[in-house]
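Attaching a single structure in structure tokens format; questions to follow.
For this view, one protein chain was removed and the others were kept in their places.
Take a look at chain A:
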Amino acid sequence: MEEVDVDPTVTNIPGIRHGKHMGFAWGPGDILVYETQFKPSGSLLPDAGGAFIHKVRKDEDIYSPILRKLFNESHHIFVGLQTIKEDVPSKSKRHQFVSISRNYRSVIRACMEELQQVAVSTRDTEMATQYGNQVSILLAIELIWNLCEVLFIEAAPAGTLLLHLLDWVRLHRADVEEKAKDVLQSDSPAEHHNYWDVVVSYVLQGRLEEARQMLGKQASLQPASRDIYKLMDGLLSKMPFFNPAGTQTLTEFDVKWKNWHEEVDRCLSDNSFASNGHLELICKILVGDEDTLLEQKELLGTWYHFLVTRLLYCHPTVKPIELHYYAQSCLTMFLDSRSVQEPLDSILLAAFEFDIYLVIKDCSIVLNNWWFVAHLTDLLDHCKLLHSHNLNFGSNMREFLLREYASGLFTHHSLWQCAVDYFDHCPELGRACLELQIERVPLDTERKALKVLRICEERQMSEQVRSICKIMAMRALRNNRLGSALSWSIRAKDAAFATLISERFLQDYCAKGTFSDLDLIDNLGPAMLLSDRLTFLGKYREFHKLYGEKRYKEAAKLLLSLMTAKIAPRSFWMTLLTDSLPLLEQNEVIFSADQTYDLMYCLEELTSSLDPAAPGADRPMQEEDVEQTKVELLRLSLARNLSKAIVKEGTVDT
């Protein structure tokens, strides 16, 4: 047995009595659980368990109306990503991937903001907590995604790397902004109790321009210490930042930075700021003093902020491969008091170690749905960062995760349509999954059936098309809508079913003497050729039309050909022959002599096959009589017509 990564969580099912045995069945998104009575094998007593089946769902998120926006919007981005051409030069490709990654993040942010708003505005405390939880999950997701974007997708080299990490920290520590606003809006900002917190926070985030502006306010209040404020201002303004767009090389930058660092160090060692504790603290931060930084735990908040600040003031040219070393040490230094390492910490640490697989694995364990890992993995796979690493589930990781995510969506009443595109981009098993799922979409209206059919037809899933049309045809048949049923079976090119329905039409005709659904039967067109019976139905109706229009000759010819060409089923021949009676009885000769012979031949074939000796037993006498009279009447008419025809044809000849 494989090792279990984390202990599984225990969910108590309310309604199942304690100590009872449970049975369960897997579903694509849910598990069905029911109470059973465990019996040693052999004794099959009727189950006396509870009368309820419980549906247990791991992922509640797809039922959140706000998160649905995330699923829909990201679906759009996902589809866009799949269509990026392979032949684009890799540099512009990376640019595209970064922008797609940002699109995903902006969708997460939008969702988060909306959740935050409803969390604040809702009165229901339980809901508020739930929204709050979702916000914090999305926050964590966005934080991880952003870091992955910087490290893996952007793959910034030394120098630029730190700039990106700074942006990352600034974006996720936006609370400084709020505090600064408070301070600036107060009557005397410099005396606000948060004033120094804001200044120090700015310095910790490397936002030195803002820090200088803030300090300016204090300096103007303290003319006595103007000099040291000026000195600090100088230090802050002189700190070099790497400019990736400029011509400066990394070595040049390094030299410049070291000079600046020495200058700060000098200020510290000659006690320039000894008279002002706040400024001295800032100076110590600038010089990168670890103990001072650690004292600012409150303001730093997290170990990764500490990491970035430490890199900023000690190792601004850190290389990607060195990151993990600093990350690990910062984590240890920062956490020693708290000691507990949370899942988010280990995920970020794994990212700093460039262990993509561990990031994805840990996220899969912690998060309750596949949205994040599926989309991130897909994006990383497009960046060619994942090796074709086959899992023991028969496909690679990207496909596995996408499929899990899509299967989850497919269980949803409404989101199943989005899932289709995800299956499309799973080359190995996506189609098979889609085939299995699409057939099981409940079809309440024709409109929905048409949409499902379009999905199948676009993918040449003829088996599923057949099955869906058959479901719809059966539904129509049950509702006594023969016309609709026939339309559906024609669409599916389902000959057997078309035969069945044509049979029903003919039965109806025999019973009522009129056709129903003429608008359909008259307009069969080439669809008539789908099944023999349908052809017969169409042709037979054509005969009636011709007869109605008094085009007797054509009608007669058609009627005869229905029998001689064996289009009409034998059981229907008697009806057809009876239909010929009024034509035979017309004053004018309609059937020629040859045609009459053919008719006679048909009649004889029919009567001989009926075997006159046997049937008397199981047929009522009356019906037998009627049949017998019909045959005799036909024979008489045929004979009379034959004589007329011979006379007429003879006359024409002479």
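Everything that follows uses one rule, which is that a residue touches a chain if its C-beta (ideal position, glycine included) is under 8 Å from a C-beta of that chain, and two chains touch if they have at least 3 such contacts; residues count from 1.
Assume contacts and distances are computed from a predicted model.
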| item | value |
| --- | --- |
| Name of the absent chain as recorded in UniProt (options "Nucleoporin 43", "Iron-sulfur cluster assembly protein", "Aminotransferase, class V/Cysteine desulfurase" or "Superoxide dismutase") | "Nucleoporin 43" |
| Selected residue (touches chain absent from view) among A:G80, A:G234, A:G277 or A:P427 | A:G80 |
| Omitted-chain contact residue, chosen from A:H21, A:K181 or A:K448 | A:K448 |
| Contact residue for the chain not shown (choose from A:S467, A:S516, A:T564 or A:T607) | A:S516 |
| Chain not shown, touching residues in chain A | 65-66, 68-69, 72-73, 75-76, 79-80, 413-414, 417-418, 421, 444-448, 450-451, 454, 458, 478-484, 487, 490, 516-520, 523-527 |
